[in-house]
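I'd like to ask some things about the structure below.
Other chains dropped; remaining ones untouched in position.
Labels for the chains are A, B, C and D, by order of writing; each one numbers its residues from 1.
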Amino acid sequence: MNTLSLLRAQARQLDWIGVILALTLTIVIILPLLVVATWAFTEVWRYPSVLPQQFGLRFWHQTLARADVWNALMLSLRLTTTVTLLSALICLPAAYAFARMDFPGRNIFFLSFLASHAFPKFGLLVTIAGIFLQLHLISTFWGVALIQLVGTLMLMIWIPVAAFQNVDRRMEEAARDVGAGPLRVFWSITLPQAAPTIFAAVLLTFVSTFYETEGAWLIGAPQISTMPVLMISFINNQLVVQYGAVLSVMLWVPSFIALMFARRVMSSNAFAKGFGA
Amino acid sequence: MAQLTIQNLHKSFASTTAVDSVNLHVEDGELICLLGPSGSGKSTILRMIGGFEHPTSGAILIDGEDVTRLPPERRPTGMMFQSHALWSHMTVFGNIAFGLKLRRLPKAEIRDKVESALELVGLGGYGTRMTSQLSGGQQQRVALARSLVLEPKILLLDEPFASLDQHLRERLREEVRDIQQRLGITTLFVTHGQDEALAMADRIAVLRDGRIEQIAPADVIYREPQTEFVAGFIGTMNLIKSEVRNGRFHHADLGLPMPLHDGEATLAIRPEDVVLTATRNEPSAVVTRFTDFGSYHLVDVQLADGHRIKAMTAPASRWRKGDRVAVLVSSYAAFRNQHLAYTSTDTHELIKETEHV
Amino acid sequence: AGGPVNVFTGADANIVDFWNNIVAPAFAKAHPGESIKVIDAGDDSGLRAIAERALAALASKTDPHADLFEAFDPKLPAGGIKAGLWVDFKQAKIPLYDHINAMAFQSDYSLPYRGSQVLLAYDSTKLDPKKAPKTWADLTAWIKANPGQFIYNRPDKGGSGGNFVRRAIHEVNGRDPAKFTIDNFTPAYAEKTLTPAWKLLQDLAPSLYDKGAYTSGNTQSIQLLAQGVVTMVPVWSDQILKAIKEGVLPDTTGLVQLTDLALCGDFNRMVIPTNATNKDAAMKLAAFMLTDEMQKAVITEIGGFPAISWDYLPKDLRDKYADVVPKSIPTFPQGDWSPAVNDGWYRNVAPNLARG
Amino acid sequence: MPTGRRLNGLLLVAIPVLLVGWLIIYPIFAAIITTIWVEDGESSKFSIASYRFFFSDAYSLGNLTLTLWTTAVCAVLLIACGLPIALYLRFSRSPLAGYIQGLAIFPMFVPSVILSYALIRTIGPNGAVDILLHSIGLPKLPTPYLTPWGPVIGLVWDNLPLTVLMLTAGLGGISNSSVEAARDVGAGPLRVFVHIILPRMGNSLLVASSFAVLGIFSSFTLPYVLGPASPEMMGPFMSRTFNDLYDPLNAKTQAVICFAFCLVFGLFYVYSIARNQEKTSR
């Protein structure tokens, strides 16, 4: 009886905040999503009806029937995975260097990544296009990959730097001591220790690359057409929101699975990390 | 299996000099204990040998080769850190196995080695735990196992047993000593347990403010401390400041013979060299405290001049606070200018002192 | 021929479908060996990026990967014309070039091929079709009588609001479209002709939805109408018809055009980069769009307005669509006028919020 | 050795640095130069007229002010919403945490175009909120659609995942034991937060707000669709100047000015990282 009441007390205490947060978020986040989801299955929905006047799958048929949707989806996934991996490969060591090493120009270089997010693309288009044309990268997979890669640099460097700085140096020293070279220490100790943050960075990179359209369009058109580029053309100035809604909802399912997976990795790690040290 | 030579090592941090011209030569398979007060630079010396701090000046040689500028992973040293520095994202097994994996040992061999290391430190079956699920002492033992399992040429242990109970500590120090001797691992060992130092070390280096005060085998350090600091630091020592007059220490209760020319001097007597006998004389020394340590008793005695000294007595003895005692000394030494100036001949005959000169 | 002609379009799905389903097969049939690939750029800024790219390609003499823009303003990117980026159609001797409706031209570097008009769409459950305003005066009176029931979108995006604004400009300048031509722009003249229009529109603002809010595009306007938030909005004819057909708007949606002077319409004009890899084919395609076959398709398939003057169109067609498609629609020149009108509106009309 | 290490550092950062330098920094400089070396007929000459125009034009300044206001409000709201969520996620062991984290991160998967439509349908006039209110007989709420609060709501919604992710990750570096020690000496949750957690989150807060600020400053879709026609945020303003007014000079000038503001903000993060590094590298 004692145990039970304790458990209940604990549950009550924890939930107060949790329940409030969960409710607020449910309303704030779910409501717009729900509206989108409903639209995806709606043919007619007019004010002031709470429910659509007419449900239907017409827009699903129309969307899914298009061959380019599936091609674009596969292409996008391939592209995004490539870019994310490449970005991790070149950025994480660089982030480590920024966090832990001293070299000439460090701060300036570090700041320079800001430029990729802070300057509007339109000012750069001509120059970038010029560079890519010369290299015959226009309208090729690797051209798009390259431009998107540049777009991920800031995320993949700025965020991990904070993570690396939080890693306890003594753990790295201990690994050096048992014979691990700097690279191995990075891979086996520093990276896993910084994992929750890095994971967040990778997730953000993946998603933002997936939904990136400007670079993909500028460099990719006409041969390389990614999912969001296709989507934009479905959605922009389109009378019917349903196409966009359908495409969104289509992407939510994999996103949601990825998210649940992410949550596992992140929380368990953060949990373990928070304990000792 | 390696000789370690430290030449003129010096390390300054922004605000402090942590290590100050340390010279040390450690022979193949020798075990040296670094003893010294908190903050005297012990960890810093180990960290420099391991390669984690860069000396401000000086050199470190292993088997005659200068390693001062080598990175840690290229030095044949294995270190156990004072802060344990366990990898919190790995299991206990993973922590111990990491170094072995780097050496590309076959899986089965790694498992065997890790398991026997865990058995050694009394953590058999804890392999799958995360390090955060261990108690403080268990973490320390994992750190110890991690440094031992690689059988490095030079082992650096920074307070390896600080959070262990006496029995475990005794068992482990014997185990470590065994391994160290069997494999001939040259070892530097930081400890605050003097027992540990006395029991394990081939030689003890006593540090003070970043300098080595004396380096010698345990019994020499205990019985022939070269400086007042060493005398006072190792074991318990009654130190009484006064002066020598006419070949005698000038003191009301302890006017012992001291063949030095006149001048200030410090008398040093071990508690076990103090013998108490009951007396009724007045004024006399008085027992002010009696502590039972099981295997012996420690008696605090206030001399007639107000000085307090400690005496060690057999478990059978029973003193009570306020008892009047006569103080006899069986052996003593004298220091002048911090350095040893005189030692009484090591006789077992009691040198009887009158309570009044 | 090389590859397919890469046609970039920023238009709506109905136009994309038109090109894919009507133009492409017809073109392939008329010119065996040629083909079309339609690439949907989503919106104007998408086209804009490709045009910039083409300009860069021109500078570096490389392949722009673009052959024809379905509708684009050759004034973009800045300096493009000077650099010789766009094909000069006037020089190109396109067959039927001289049959094109004179009002449709804005530049030598673009080729009009279809037009559309702007109408007023309203909720007939709230406004009796018989009382629907037929003149500008009626319209403004109605707006003021029904505050919050009218909204038009910002003139720079989508155009239906822009043409409403241009109708206001016509209104204060004697309802004479001829007063504005592509060449007669001077800042002083603009100042003189536009300022009264700003006054007029400012005067309307407090009676608009939310005391002077403006939607960001045609679609948003239609959505507000669909949600019953407002009663009347200016719309593109082809778009509203499609919306009604698709059920976005109920059948009770009414349409009305002003009779004193219609709301302005506009033409879509193709451009072709001079450095296009398939320039020859693209030129063929451009010419093909002016053929009877295609002009007829513009009318029948997308409810558009032909670029070729009615006079040159086959008589049967003329007769058949006489009721649906007006004989003429007033237009407003682009060129330097566009920035003047758009920015002037932003600076003078938009900020005057009466909202508390 | 030090030179070797310095070289190593340079080597490690070389690829990304060269990439931005080549594909971002160089084009930016090219763009900046076109704003001060203005073409004048055949020749070009140095002129800062476009900057002078921007800073003397009330309309432009109004747009800049609105942008700064929106950015500030959004950043504050984001931290205010993100921190409690992150704190809850870090310290709670309740099963609700998974649900909350899932929700908080989900907006990441909603592109802003879709979001702006969804928001019009939700909080816009006669949107879902109004429908719900109407159906239970309550009056409609004034809608933020086409007011400055429209973009604020949209931007906060859109940037929440990033903020929550960054803050949660930052909180992961704070050990339970340091929190416990503070509670032991009598610090309640609030004090623990202010004195123990906040000072150690400097970097995470900075990086989270840096990204939020950058995203908001240059955002286009949400302010364009949800915001008022005027004043406009810099995103729509620049794009309008560029696309509709055929005025690349002024558009690029606006871009450079935005860039300068973002740069100032980024400097805080860079400074904090540099300081941190000095502290840990002895």
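The rule is simple: a contact is a pair of C-beta atoms (placed from the backbone, for glycine too) under 8 Å apart; a residue touches a chain by one contact, two chains touch by 3 or more.
What you see is a predicted model; the values in this text were computed from it and never measured.
Just one of each chain type is placed here, yet the complete complex contains A x1, B x2, C x1, D x1.
The rule is simple: only the chains that are shown with their structure count from here on.
Comparing the CA-atom centres of all chains against that of subunit D, the greatest distance is found for B.
Subunit C and subunit D have centres, each the mean of its CA atoms, that are 36 Å apart. Per-chain CA centroids place subunit A at a distance of 56 Å from subunit B.
For subunit B, the set of residues touching two or more other chains is empty.
In subunit C, the positions touching at least two other chains are 45, 48, 77, 217, 223, 227-229. On the side of subunit A, the complex with subunit D involves touching residues 11, 14-15, 17-19, 21-22, 25-26, 28-36, 39, 47-50, 90-91, 93-94, 96-107, 109-120, 122-124, 127-128, 131, 146-147, 149-150, 153, 155, 157-159, 161-163, 165-166, 169, 196-197, 200, 203-204, 207, 211, 228, 231-232, 235-236, 241, 244-245, 247-248, 251-252, 255-256, 259-260, 262-263, 266-267, 269-270, 273-277. Residues of subunit A that touch subunit C in their complex: 43-44, 46-48, 54, 122, 125-127, 129-130, 133-134, 136, 138-139, 214, 217-218, 221-223, 225, 229-230, 232-241, 243.
Partner subunit A is touched in their complex by these residues of subunit B: 50-52, 71-73, 77-79, 81, 83, 85-90, 98-99, 102-103, 130-132, 146-147, 150.
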